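Following this message is one structure expressed as C-alpha cells.
Complex shown without one protein chain; remaining protein chains in place.
Note that the chains take the letters A, B and C in the order they are written out, and that residue 1 is the start of every chain.
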Amino acid sequence: MSARELSYLEAIHEAQLLEMTRDPRVILLAEDIGLMAAAGPYAALGKNRLWSTPISESGFVGMAVGAALTGLRPIVDLVISSFAYVAMDQIVNQSAKAAGMFGWQRRVPFVLRAAMWYGQNMAAHHSDRPYPMFTNVPGLKVALPATPADAKGLLLSAIRDDDPVLIFEDRNLFAMRGPVPEGDAAIPLGRAAIRRDGRDVTIVALAACVGHALRAAEALARDGIDAEVIDPRTLVPFDREAVFRSIAKTGRLVIADPAHKTTSFAAEIAALVAEECWDALRAPIRRVCTPDVQIPFSPALEHTLYPDADKIAAAARSVLGVR
Amino acid sequence: MSARELSYLEAIHEAQLLEMTRDPRVILLAEDIGLMAAAGPYAALGKNRLWSTPISESGFVGMAVGAALTGLRPIVDLVISSFAYVAMDQIVNQSAKAAGMFGWQRRVPFVLRAAMWYGQNMAAHHSDRPYPMFTNVPGLKVALPATPADAKGLLLSAIRDDDPVLIFEDRNLFAMRGPVPEGDAAIPLGRAAIRRDGRDVTIVALAACVGHALRAAEALARDGIDAEVIDPRTLVPFDREAVFRSIAKTGRLVIADPAHKTTSFAAEIAALVAEECWDALRAPIRRVCTPDVQIPFSPALEHTLYPDADKIAAAARSVLGVR
Amino acid sequence: MSDLDLREMYRRMLRIRRFDERSLEVQREGGAIPGPLHPSTGHEAAVVGACAALRRDDWMTGNHRSHGHPIAKGAALAPLFAELLGKRGGVCGGRGGSMHLADFSVGSLGESGIVGAGLPIAVGAALSSRVRGTDQVALAFFGDGASNAGTFHESLNLAAIWKLPVVFFCENNGYAVTTSQAAATSVTDIAARAAGYSMPGVMVDGQDVVAVYEVAREAVERARSGGGPSLVEAKTYRFCEHAEGQGIPSHYRSAEEIEHWRARDPLTLARALLLRTGIAGGPEIAALDAEVEREIEDALRFARASEFPDVSEALRSPFASDAPR
Partner (left out) sequence: MSDLDLREMYRRMLRIRRFDERSLEVQREGGAIPGPLHPSTGHEAAVVGACAALRRDDWMTGNHRSHGHPIAKGAALAPLFAELLGKRGGVCGGRGGSMHLADFSVGSLGESGIVGAGLPIAVGAALSSRVRGTDQVALAFFGDGASNAGTFHESLNLAAIWKLPVVFFCENNGYAVTTSQAAATSVTDIAARAAGYSMPGVMVDGQDVVAVYEVAREAVERARSGGGPSLVEAKTYRFCEHAEGQGIPSHYRSAEEIEHWRARDPLTLARALLLRTGIAGGPEIAALDAEVEREIEDALRFARASEFPDVSEALRSPFASDAPR
C-alpha cells in the first residue's frame, strides 16, 4: 500500500466511497447530499445508496437504527456535531441500547459522523465538541481522528464494526494534508498512536490538539524537555495501556482536550491514571481544555479559548516544575 | 424553623408549592399533571400555573426557555430523567446558551426536574443517570439532592436562581424520610455537606450513594477506619474546597457515583484532585461507579451493578492498603 | 395467502388477553414480575387485525404497551413470559423485560420505553427493504399520545417523501396515562394528520378485528406494491389502568365511558362473529379457549422453571463486537 498525500476531508470521502463500493449494505443518510448523489464518484454507486434527508435528525438517525437492525450498515453524516442533540434519544436510547436490551438478537452496525465546527466563527450553537458525553453512554464507540490517515482508517473500521460508532471529525483539520495509504487501510478501534517519543512528560492529545501538542513538544525540545505525544484516536475503546506505559516512563501527564473542561474526556483520562497508574505518577496532572463558557462569536474572544501549543507547553513545564 | 420528618418526595412538593405560592411567576410544565392541577394543594394556586403537557418534551422544554426569557420562572418536571434526551437540544443549545449568546440581555431562570429511575426494574430505557453529560455543558447548573431536606432546599434555590438548573432526583430516595425545616429553608447551590467527619479516608458520594457511603463508613468504623463522607449536593457549581480540605486531612479519596464509570462526574472529581490536590494525596484514587453496560432488566443482573455500601467500603479499604 | 383467518385472529386475541390477565395475576401475587406492566387488554382487535395483514417476514415496531404486538405477530409465548420474569429463557435473555420485548424471528424489532421512538425505526426498516430489494413492509404501532411527539411528524414525512413501505398504526385509546386525547391533541381524529404528509389516513373501529384487518390489509398492500405509507387509526380503549404495579390514579375515566367500551369487548365481538358466521361453533371455540389456556399455563411454567441469567452476564461487554458471532 503506497501512501500519497490527501486532505483529511478527502481521506474521509475515500474511506466512505471505498466501503460503499465494496459493501452494498452501506448507505449514507445526510442532509443536502442530493447534488453529491447526482454526479461525481458517489453517483457511480447507483440507486438507493445516498439518501438526502429533510431536516429531521431524530427521524433519520432512528431510520439508521432500523436499517441497521434489518441488515444494512448505515452511515449518518450530521455534518455539524451540534445537531446531535436534536437526535439525542435515537443515539443514546435507541442505537446504543438496542442490541443489548434485546438480548443480542441483532447488532446495530451504525456510523454517526459529526464534524466539530469550533474555532470557525460559528458562535455558540455550532461550536460544540460534544464527544465527552457520548463516552458516558455504554454501547457507543467514539473515535476522534486527528490525521488524514486516521480519518480514513478509523472510518473504514467504524463502518465494518458491528456496534454504533460515533466519529467526531475536527473541522479545523479538514484542509490538513498528510500521507494516506491507498486501498484497505483500516486502523483498528482502540489502538493509540504514539505521535512522538519522549521521556520527560506524556502529553495525551485529542483531535486537533494532537498538532498543537506536537508543536508544543518542539518548543519544549528547544528547552531540552523531551515530551511524548499520544493520540488515543478512539476514546471508546480507550487504549489505556499505551498511556500507562508512557507514564511509567515519564511520570508526568498533561492532557490536551478541546472539550469544555468539566467532565471532559481529559477528566476520564486523569481519573484512570490517578486510579491505575498512581505509583508511576510523580507530579500533578494538568488538563488543557476549553474553559466552561458558552462559545462567544467574536473572534477576539473565541480564539483565545481553545487549547493551543503555548498552553500545552506551559502545562508541561508546570508539571515538570520549570518555568 | 422547626424540623419535622418528611419524605424526599414530600419535600420536593413542599418546596415547589411554597415557591409557586410565593412567586406568581413560577409555573410548572409536566406531562399528566391534569389531576394534580384539578384538586389538592396545587389547585389552590389558581388558573394557569400548572400546564399538563402532551408528550412533546422538546416542545415544552423549549416553551420553558421562551417563558423564562419573557419574565416567568418555569419548572419542567420530566418525571423520568431518560426523557431528557428527547429534549436535549432545547436543554443544551437553547436553555444553557441563550443568556450568554445574546450578550446577557436576559436571564433564563428555568428549573428542570428529572428523577432517575435506576434500580427500579425499569430496564435500559428508563434507568439512566444522565447528569454527568450536563456538567460538560457550560451554562447549566446541576444539583443532586440526597436527603429530604436537600430535596427541598436545593429546589427552593434552583427556582430562585437566574440560570437554568437541572435537578436530578433519585427515585430510590422518594420514600426516604428525614427532618425537613419548615418554611424558607433554601440551601445554596455550590455548598457541600459533610455527612460524616473522619480522618482516614474521604468518600465523596453522589445521590443515593450518600446513604451507601454512610453505611460503608459504619462498617469501616467497626474496623477502626474513620471515613469522612462528603455530599457535594451540587455538581455545578462544585464545592471543590470542601473536598480539598478533607483530602488535606485524609490524603485518600474514594468517589461513589451511580453513573456509568467512563466520563462520570467521579472522573471530574478525581481529575480535579489529581490536578489541584496532588500534594495531599497519599494513595491512588478509587471510583465506585456503575460499570459501562446497558442496564439489564432482570433483577438478577440489574441490582448487582450499582454502587453499594460493600463496594464503597472495599474501595476505602483498598486505598488504605488494608483488606 | 398468508392472511390469518378469523379463527386464528381470535386465537391470537385470546392469547393476548390471557397473557395479560395471567401476567397481572402473577404480578399481584408479588415478586415474580418486577417493574410495571402495560396491558394490551381492550386493544386486542386493533393489534391482531393489524398484524394479521402482515407477513411473517414483515417488520413491526412497538411501544410500552408491548405484550400484544409480538404475540399478534406470532411470537412464541413461553419466551415472552420468561422475559417478564427476567429469566434466561426470556426472548431477550431477561435483559429487556416487559417494555422491551422483541422477537426478531417473527419480525418484531422491539418494543420501546420511549414514546414515539419506534416510528423512525420502522421507517428505517422500510428503507432497508427498499435498499435490499425485498418487498417487506414495516408497521409501527403507537398511541394517541405518541402522535404529539416530534418523531411522529418526522417519520411520516420521511416515509412519505420516499414512498417507503410503512404502515403507521395508531392505537387510539383516548388517553395518554390519565390525559385525555382532547386535552393534549389538537385533532379529534389522529387520521386527519395524514393530510400533512399527503398520505391516506383511515379510521377504523378498533374493537372489530375484521374491520381493522381489512383497513390494515389495504394499507399493507399499498405499501408492498410501491404506493407508499399510510396512517391508520384504530379507535380503541384500554380495559386496565395505564400501567399496573405503579399506583397510577384511576378516577379520570367515567364509569359510563368504561361501561360503553366494555360492552364492545373485542373478544366478545370476535366470538360472536365466529358463531354468527358459522366459522366456529360453540364447542370449537371452547376447545380453542382451552388450548390457549394450556399455552398460557405452559408459557408460565416455562418462565417459572427458567433460571435467572448468571450474574456474570451483568458485566457482559456492551459491544456486540466483543461477543462471538
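As a working rule, a contact is a pair of C-beta atoms (placed from the backbone, for glycine too) under 8 Å apart; a residue touches a chain by one contact, two chains touch by 3 or more.
Keep in mind it's a predicted model, so treat the numbers as computed, not measured.
Novice: Give the residue, chosen from B:Leu69, B:Ala213 or B:Ala309, that touches the chain omitted from the document.
Specialist: B:Leu69
Novice: Determine which one of A:Ala185, A:Ile247, A:Leu305 or A:Leu320 touches the chain that has been left out.
Specialist: A:Leu305
Novice: Specify the residue from the set B:Ser58, B:Ser82, B:Asn172 or B:Thr250 that touches the hidden chain.
Specialist: Hidden-chain contact among the options goes to B:Ser58.
Novice: Using the touch definition from the top, which of C:Thr151, C:Thr178, C:Gln207 or C:Ser306 touches the missing chain?
Specialist: C:Thr151
Novice: Looking at the whole complex, which of A:Pro24, A:Gly71, A:Pro181 or A:Pro296 touches the chain that is not displayed?
Specialist: A:Pro296
Novice: Please identify, in ascending order, the residues of chain A that touch the omitted chain?
Specialist: So the residues of chain A touching the missing chain come out as 31-32, 34-35, 52-56, 58-59, 82-83, 86, 120-126, 291-294, 296-302, 304-305.
Novice: Which residue numbers on chain C touch the omitted chain?
Specialist: Within chain C, the residues that touch the unshown chain are 148-154, 156-157, 160-161, 183-188, 192-193, 195-199.
Novice: Tell me, which residues in chain B touch the chain that this view leaves out?
Specialist: 25, 27, 48-49, 51, 53-54, 56, 58-72, 74, 89-90, 93-94, 96, 98-108, 138-139, 141, 161-163
Everything that follows uses one rule, which is that only the chains that are shown with their structure count from here on.
Novice: Taking each chain's centre as its mean C-alpha position, how far apart are chain B and chain C in Å?
Specialist: Chain centres of chain B and chain C, defined by C-alpha means, are spaced 36 Å apart.
Novice: As a quick test, compute the distance in whole Å between the mean CA positions of chain A and chain C.
Specialist: Centres of chain A and chain C (C-alpha means) sit 40 Å apart.
Novice: Centre to centre, by mean C-alpha position, how many angstrom separate chain A and chain B?
Specialist: Once rounded, the distance between the two centres reads 30 Å.
Novice: If you look at chain C, which of its residues touch at least two other chains?
Specialist: As it turns out, chain C has residues touching two or more other chains at 90, 92, 94-96, 100, 112-114, 150, 316, 318.
Novice: So which bits of chain B are touching at least two other chains?
Specialist: As it turns out, chain B has residues touching two or more other chains at 82, 85-86, 123-125, 291-294, 296-297.
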